[in-house]
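Please read through the structure below; I'll follow up with questions.
The complex is shown incomplete by one protein chain, all other protein chains being positioned as in the whole.
Right, subunit A next:
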Amino acid sequence: MAAPFDLKDDSVIVVIGTGAGGGVLSNELAQRGVSVVALEAGGRYLPEDYVNDEWESFGQLAWLDPRTTSGDWRVAKDFSGLPAWIVKAVGGTTTHWAGASLRIQEHEWKAKTNYGEVQGASLLDWPIDRAEMDPWYELAETKLGVTRTGGREGLPGNNNYKVLEAGAKKLGYEEVHTGRMAINSADYDDRMACQQTGFCFQGCKWGAKWSAAYTDIPRGEATGNLEVREKAHVLRIEHGEDGKVNGVVYADADGNEHKQMARAVCVAGNSFESPRLLLNSATSMYPDGLANSSGQVGRNYMRHMTGSVYGVFDKPVRMWRGTTMAGIIQDEARHDPSRGFVGGYELETLSLGLPFMAAFLDPGGWGREFTTALDAYENMAGMWIVGEDMPQETNRVTLNHDVKDQFGMPVANVHFSDHPNDIAMRNHAYTQGAAIYDAVGATRTFPTPPYPSTHNLGTNRMSENPRDGVVNRNGRTHDIENLFVSDGSQFTTGAAENPTLTIVALAIRQADHIAAEMSRGNL
């Protein structure tokens, strides 16, 4: 049968969420002839709809449904209702993302083995490794058109990058370049080259940056095998007496509830909503929520060790011109415990416009210490730190039964506290970041605290042993044979790299697995 599909059609695969994981999975299944209904809570916005304006774009695209926070992270104090900066729209957070696309390094797939026991951390080895993932990475890089892979040229460096590069070279760093970016350096895949507009976080109006919203989604729809229902907010996943899931209940744009039957369900709502959905789907058969016999659903929430360093110079930089993430230093991404922490971090350029800089440079700050920094906005350069954070069982997403969303469902509470390893790594990165700018004449530097999370990982972790995690090596839940997790919540550990390339590679791999299982009659 061709799309649109009937609510009672139980031959379809239902995918929840259409971001990096769900959007790619939906298309990859559709390309393999599998019927898919993708349910997306947000609306559909395309390049002509995006706006070059930080707050207006935030209002257009961000997930603003209520969430709550706890723990000692500063976000819980400064942005207590906004633990994450992620998107509610067709294409998910791939509309916002900057495009940095790095493969997880070999040793990071086996963090427990390679780092050893770290007190207070719930380190675990992934059940898969780099060698197994490499072919899928290659497919993902080709799909995203990642620069500096597959013979694609790097992007030209902008002003912000040139400052970073000059400082890095002075410090003796060697792996410094304009990044591996899912941004076209030349026309590619029917999308044009980057025009250095500088609003990558607000949705690329040229389509030069890859986003599922205008690549995988329409291509999947064009096959006739994929139906994307927008403004369809899934409330719970339901199962039959056999324990297998048989469909999902969602609210449409008018708040009316429907049940879409399904052969299998793939959850890809990002690392807060995916565990929340599993927990909100508890029944008498699964009193702790679906797929939660291990008790691991919602646990081990990771957000990468992050922070930023901004430097002010005596002459203009105009960092906002051109790609937001315009280059990278990779020398510190190695695992080298002599620095006082396990794992490593990347340094990537970042720029914020004046409105976001005012909100995020030093949240809550005021007075001349703060305003003289902004007075020098034109002379500022910026970098973002992204490193491996330690998974901890107590950092977790739980249901907050005291706060309900517009559908009366308990919201996600996000609890996070830094591990001492995270703090040691951040301090190291702050020192190095400041040294980079000092080396090229900074008059002042700012070790800026983490923003609301952009990378959200780990809350349905992948594990070899069903006792240790929620999903197996294919992203299938250990407990329920036709329930899958298809987004960043699968991550066993976070690694130092920006996660999306890995989410996409895993989604392609999972589509292959599901299609094969279907043709074997197993699903």
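By our rule, contacts are C-beta pairs under 8 Å (C-beta built on N, C-alpha and C of every residue); 3 or more make two chains touch, one makes a residue touch a chain; residues count from 1.
Assume contacts and distances are computed from a predicted model.
Per UniProt, the protein behind the absent chain is "Twin-arginine translocation pathway signal"; the candidates were "Twin-arginine translocation pathway signal", "ABC-2 type transport system ATP-binding protein", "Oxidoreductase" or "Carbohydrate ABC transporter permease". Contact with the chain not shown here comes from a single listed residue; of A:Tyr377, A:Phe416 or A:Tyr451, that residue is A:Tyr377.
From the options A:Arg32, A:His177, A:Arg318 or A:Arg444, the residue with contact to the unseen chain in the full assembly is A:Arg318.
Annotation: of A:Gly255, A:Pro287 or A:Gly367, A:Gly367 touches the absent chain (contact as defined above).
Summarising the interface, subunit A meets the missing chain with residues 51-53, 55, 156-159, 162-163, 166, 194-199, 205-206, 315-318, 320-322, 353-355, 357-359, 364, 366-368, 370-371, 374-375, 377-378, 440.
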